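Starting off with a structure, shown below.
Note that this complex is displayed minus one protein chain, with the remaining chains in position.
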Amino acid sequence: MGIIKKLPVYAEHVPGGGLVVTSINSVLTMSQAKSLWYLLFGTACCAIELMATGASRYDFDRLGMIFRASPRQADLMIVAGTITKKMAPRVKRLYDQMAQPRYVLAMGGCAIGGGPFYYDSYSVLKGIDLVIPVDVYVPGCPPRPEALLQGCLEVGKKIRTLKLDEWS
Amino acid sequence: MAEQLRTEEMILNMGPHHPSTHGVCRLILTLDGEVIKNCVPVVGYLHRAIEKMVENRTYAQCIPLMDRFEYVTSMSCDWAFCLAAEKLTEITVPERAEYLRVIMAELNRIASHLVFMGVTAMDLGALTPFLYGFREREMIMDLFEMTCGQRLTYNYIRIGGVSKDIPPEFIGQCRHFLDIFPGKIKDYEKLLLKNPIWIARNRGIGIITEQMAYDYAISGPNARASGVNFDLRKDDPYSIYNRFEFDIPVLNGCDCYDRYIVRLEEMRQAARIIRQALDQLPGGEIRAKVPLKFKPEIGELYSRIENSRGEMGVYLVSDGSTKPFRLRARGGSYNHLQAIPDIVRGLKIADMVAIFASLDIIMPEIDR
Partner (left out) sequence: MELNGVMTKQELIDHIKAHFPGPLEMIETKQPEPYFIVRPEDLVAFARFIHDDPQLQMNFLMSLAGVDTGQRCEVVYNVCSYPLKHRLLFKILLPRDNAEFDSVLSVWPAANWYEREVWELYGMNVRNHPNLTRFLLTDDWDEGNPMRKGWTGTDFITLPDRG
């Protein structure tokens, strides 16, 4: 039938109004991708760029993203800054406290793989993916706000490819 | 019924992840109701071992690490390190490089105070100064990006001078910024300073007496709001600061309100210095001749500059090789956080938030 070939969204005018046919999967994933609330978790230099991305010139709010202080109310954790071995158990606990579906974005060189502190440091964790699963990596030291915005859009693209039974 | 009410003290843990501790600081508060009886700061969540790393890097490789020592004013951190290395070898920095260093450091001071203003107001619930401050800060970031390509950690001030010359459009754009900036400072003052809620939350809160400032070695705007008239740019001048005319704002209120006003006034004075430096900017070289494998003489010294958070000092020991033997970088926040238990005793938790924000503490200065 013609309607099924045109999914995920099929719209047509009918007498008296309009008709939109879609799947529950695409409604849920699209609404989640357009409205990611992120956890305000910045430890070091990348936190200042995260704040600048949320400020007036590069606005996060136009993508539907707003910061939340509590992990229970957040979908996305942007790990911005160096994570040390002393801080790693706390990051894991924050990740466990987030409600599913939850996503993680590793921002900056330090969160991806230790960054400039890889050599000769006895206390830096060499990458946050040793502790929690990461969805998107945004490189840079610190990454530009435009790069961070693209990273968040990539998280949205990844969400839209998920099926209902794959959320975790 | 009354004898069944338990009124013992409660231990509350604030941090390390908390929206109003700037960075990762953990405060263990002992509370009696809402009143704080004792406060123990626990630090080390951002200890990246910069002092150990520096012992295995050449002098030029240390400068990006010193950037990350205090990333909000990374020009000043580079400058402190380069001053120490240059004093050990007695290199003469060319005139144009000195002027460029002063211009960049003062622009960085304005940017840092704008972050302070935004974040302090946001902690107490006012979101508008954050957006206003970061709008002006983006103009300064444009100037830096035009010069050295980076927005936050610049790696611009090198041993012997600076790394790149300013492009021709820098001066025009900088003068345009300086023309509109005093009007913006008036806007910031109109936003908050006469607001009764702001006054109630900041006046008389967080008193640092002059004796406390001496005991805990508190420096920078925090000390100047307590009546201590000490600014390294006038009292122990480095570089060419003795060629500029500027005032040092000193107030006597000792509370959070005066610390806010001192920083707003410092932004005005920094704009004044930049204008004079742009008028006097000479031509010439931007970097002295420094050998590729830079080896200073054997010796040790302590050099310090006036950072936007206080005194930034570098104690450098050199053994004549291409790598520093020992580097102890000292930031102002290290001493300010030590004084917090004494300042906070007897106040409420909401006051704790206001005090922590007004002291302008950055965690990597403490943890390195």
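As written, the chains take the letters A and B, and residue 1 is the first residue of each chain.
Definition applied: a residue touches a chain if its C-beta (ideal position, glycine included) is under 8 Å from a C-beta of that chain, and two chains touch if they have at least 3 such contacts.
From a predicted model like this one, the values you see are computed outputs, not experimental measurements.
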Which of B:Asp32, B:Glu145 or B:Asp215 contacts the chain that the document leaves out
B:Asp215
Chain not shown: contacting residue from B:Asp142, B:Asp236 or B:Glu285
B:Asp236
In terms of residues, what is the contact footprint of the unshown chain on subunit B?
43-44, 47, 49, 51-52, 56-57, 87, 90, 214-217, 219, 228, 230, 235-238, 299-302, 304, 311, 313, 315, 317, 325-326, 328, 330, 334-335, 338, 367
Which positions on subunit A touch the chain that was left off?
85-86, 118-123, 126
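Note that in this section only the chains that are shown with their structure count from here on.
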Roughly how far is subunit A from subunit B, centre to centre by C-alpha average, rounded to an integer in Å?
31
Where on subunit A does subunit B make contact in their complex?
40-45, 47-49, 51-52, 55-57, 69, 81-82, 84, 86-87, 90, 94, 116-117, 119-124, 141-142, 144
Going by the contact rule set out above, which residues of subunit B touch subunit A in the complex?
16-19, 23-24, 44-49, 52-53, 55-57, 64-65, 68, 71-72, 115, 118-119, 130-132, 134-135, 137-138, 141, 151-153, 363-364
